[in-house]
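For this depiction, one protein chain was excluded, whereas all remaining protein chains were kept in their positions.
The block that comes next holds subunit A.
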Amino acid sequence: MMKGLKKWRLFSLLAVMTVFLSACGEEYITTLKPTGAVGKEQFNLLLFSIAIMALVTIVVSVLYLYAFMKARRSKLGEDYMPKQVEGSHTLEVIWTVIPIILLLILAVPTLISTYKFADVKAMDEVDEEGNKTALTVNVTAKLYWWEFEYPEQGIVTAQELVVPTDEKVYFNLKAADVKHSFWIPAVGGKMDTNVENVNKFYLEFGKESADLKDGVFYGKCAELCGPSHALMDFKVKVLDRDGFNDWVAAMQATEGQTASAESTDLGEQTFANSCLMCHAVSGVGASGAMGPNLTTFGDRNRVAGVLEHSKESLENWVKDPESIKPGNLMTGKYGELSDEEISAVADYIMGLSIEE
C-alpha cells in the first residue's frame, strides 16, 4: 500500500514538473524567461509568491485529505455519531495569525517593487547641455496599430519598437481612440494606454533580440479594444547602444524623404496618390499620423502586425484589409486600385528600408 502510494507520488511529481518545464513558453513572448531588470524582478516575485502559496496549498490539502480519509463513514460504520464540537479559539487564532504573517512577508517585496516601478523621475533629468539623459519613447496606441515617437531624437516609427539594451527606457503611454494596453511579456508587465491621460513607466531590455527566432520580442495589446484586439501586435527590436545610435542616425537621415506622384515608378506614383495622406515615408517627425509610418517597412518582421513579411501578404492586405483586421480604419480610405498598381505599390513599400 505504502509502496503504491510512493510510486503514485513520484508520478504526480514528475507530471507536475513536466507541465512546469513545458510551460515556460517561447523566449520572445513568455513571462517565464524574462529579460531585463523589470521582468526579472516580476518573475522573482512570481516565484516567491508561488512558494508561499504552494506552502499554503500543501498544508491545506494535507489537512483536508487526512481529515477526509479518517472521517469516511464507509470506514466508521453507518451508526457512528461524531462528537459535536463547537470550535476552538486556539485554532482560530493560529489560522488567523499564520496567514497574516505570510501575507506580511509577501507584502514587503510587493510594496518595494510597486514604488520602484512607478519611479519615473529620471525621465526629466537633463545633462549640462540640457539634453535628457534617459531615452524616452512616446507610445500611441491606435485602432489596431502602435506608433512610437522618440521626441529627443525627433523621429517616429510604427509597429516595431527599436530600443537599446541595458538601460532604462521610459515610456509615455497614450491611446488615440479607445483604451488599449501596452505589454511586452518577455520584458515586463503591462500598462494601459488611457484616452485621457499619459501613463508613464519604464522597462529594461536585457539582451539583444537578434538571436531570437524572428529577431524580435513580441508585444501585445492587453485590453479589449474591438474586433481586431487579438491582432494588435507589435514587435520589439533590441540593439546594443551603438546599433541603436546607428539606427537613430539612419532614421534622422530620412528627413524630407517622400513619394512623388510624378515618379516614373508606378509603385511610388500609386503610393503618392493613394497612401501618402496617411503613411509617411520619412522617419523624421512626431506622433499623430493617420496610419503607421512606413519608413522602415522593409526592415520589419510582419505585415500589419500579424501576417508573414512578404510581398504577397502585403498585396492581400492592400486588397482587402477588412478581411485581415476587421474594424481597421484603413479600409475604404484609398479608392480602388488595380492589381497592377497593388503589385507595384507592394514592391515600393517592401523596398522602404533604412538598414543595409
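Just so we're on the same page, a contact is a pair of C-beta atoms (placed from the backbone, for glycine too) under 8 Å apart; a residue touches a chain by one contact, two chains touch by 3 or more; residues count from 1.
To be clear about the criterion, contacts and distances are computed from a predicted model.
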item	value
Protein name (UniProt record) of the chain left out of view, among "Cytochrome c oxidase subunit 1", "ATP synthase epsilon chain", "Polar amino acid transport system ATP-binding protein" or "Apulose-4-phosphate transketolase subunit B"	"Cytochrome c oxidase subunit 1"
Contact residue for the chain not shown (choose from A:K142, A:K168 or A:K190)	A:K190
Footprint left on subunit A by the chain that the document does not show	19, 22-26, 29-32, 39, 41-42, 45-46, 49-50, 53, 56-57, 60-61, 63-64, 67-68, 70-74, 76, 80-88, 91-92, 95-96, 99-100, 103, 106-107, 109-111, 113-119, 173, 175, 177-179, 181, 183, 185-186, 188-192, 194-197, 199-200, 218, 220-231, 233, 306, 326-327
